[in-house]
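Below are the structure tokens for one structure; questions will follow.
Excluded from the complex is one protein chain; the other protein chains are retained at their positions.
So, subunit A:
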């Protein structure tokens, strides 16, 4: 028996391919004649390139081409075009690609890459965002004023390292502080870290005799690749065809475009032959973009009853050597800067600054895991000063319908959900009332910390999605969409939504797992937890389109008015007499009368979607609407802290999310738990460390540690369902959210356990030891 619709657990469509080794990822497409490219990367974080000697590498048998930055003097970037595909004149971060070898095998390519000699003249480095904003700081980009700015809401400060600034001015923060009974202040230091998708980034390119470019890539953004390559190399968009097979994890790291450009120039250099370029893990960590770093200073004030009155914030986003999506990450901070709390007086400045660190891009949570750490630590500090239960403080101040967000968007039950229900449910499942700090044995303290989260999206105001539906002669459906399957099961979600709308067995709906920009309708990018909303809306429209066509044909065939017809279980039937019906298979390729005459034709369904009421934020006040809805939630972490050796272990991690409606329960739970696991990694171990020359030291999985099996806590996940009226079957996006509050909840739990204020990440035992002892042995 098949399954129909949303709200019940559905096995993902591609499940069997993924447990048999049949699912193909980009670098699994290997042919004998494909050439291999390898990058040579910078050994300095900031240095002039004096000379690149490629002579011995070029003459190695099997080497087809060696490219340097001089060969393609172009600049690219999704917001600011500041980025050469291969470094020119100078390198700006350790690991930056400076040359590209194309050879007949990986073996030869590696050999040749080792024979390329680059002569550098080291320059002073910017090794932190604070250094970047020093008055006498050296410039990472001396010619910023020459750069093309692609989006309208970027505000660079030329002749500095600030490539963008975003502001919130709401109420009068300064004046409101004068009325506050309690004020807390703190500074936060959050380092860069990395996505570590298990599949490293990979791209292939070839150019056919007509000049058409074919790119295959492990990407979340096939349509961006098409646009960016066509733009920088002056090609018609129809001449750039991008294909994306299964993707082995994204987490935002595969949303930008990088290797695709390198693969394209490599192919162009060898007459259009197919070239593959796959990152080593080391290159994937340092050469390709990572997760942003953040420095923050916050001041939060409340009246003595615990009502928040005013907040002042200054954020420095470490965007690294290039801007990529850094300005939008900066925007995302200010948009949700207060946390999901009602604060009428907000003064927030956020700067996106260049440094000589690896450049950054989107990462699960899109800056919210960082900004939530700051505001949620502040909430606990405030609760402590007020001598109030941190859960109560949050409950009292939770946003609710009638309030406005920092960007002055009106909060409704539909666009926000119900945070207080999440807080109450969280208290219940984590057993908050038993106490948050307990001594369990000599030197062992058990403690709980919590954090709330909210997140809206920051897409372009005209982001689009689309769906094509075709029928097979037996009545089964092919759903063709442009979103990429990299884990969260979005293709299965699309099938579920269609199945619900057509009341049809989901097993009779097949979805394209790969995306091809030539055949698939454009989907902006598979990011931002927006796929269910955007794609789902397009699916519903496409379903309505085929229902209209099916009933039009059936009305002729059944000699009845169209409005009397219903569609369900792959049939069109007369509502008042369901015994009168026609199965899909007699309608979907047109209708044939008994005498052989045929009418209509194959049913082709389509539905599209565009964001429709978003706008650019006001430069001075930040007023405006950046996303269609929020997803809110509350999270907690329980730990056992050992006072003697400053270690701790995870006992429980809990999340309550207002999902609007849970479409696929076991999948939804898995997404939240996966996010929590990643959040525990961020909180407890993941970070880049740099030497004095700004070189990243943690460049392999031997030294960059992520969570492993057996280190995880008991996971508790629960959902609240406050309908989002404009979402497909009321479902909010939930794919990123499991990560957002976890580092903060851990910070709060550990601060309580160790009775010290932890305002930096990651919280390794050494950090605790240093805080507790002053670093004196």
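The rule is simple: a contact is a pair of C-beta atoms (placed from the backbone, for glycine too) under 8 Å apart; a residue touches a chain by one contact, two chains touch by 3 or more; residues count from 1.
Throughout what follows, contacts and distances are computed from a predicted model.
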Record lookup, UniProt, unshown chain, options "ABC transmembrane type-1 domain-containing protein", "SufD family Fe-S cluster assembly protein", "ABC-type quaternary amine transporter" or "(2Fe-2S)-binding protein" -> protein name "(2Fe-2S)-binding protein"
Given A:281, A:592 or A:685, the one touching the chain that is not displayed: A:281
Where the complex has a chain not shown, which of A:298, A:574, A:677 or A:734 is the residue touching it? A:677
Contact with the hidden chain only, please: which subunit A residues? 11-12, 14-25, 27-28, 30, 106-107, 196-200, 246-251, 278, 280-281, 486-489, 666-667, 669-671, 673-674, 676-678, 700-702, 706-710, 712, 715
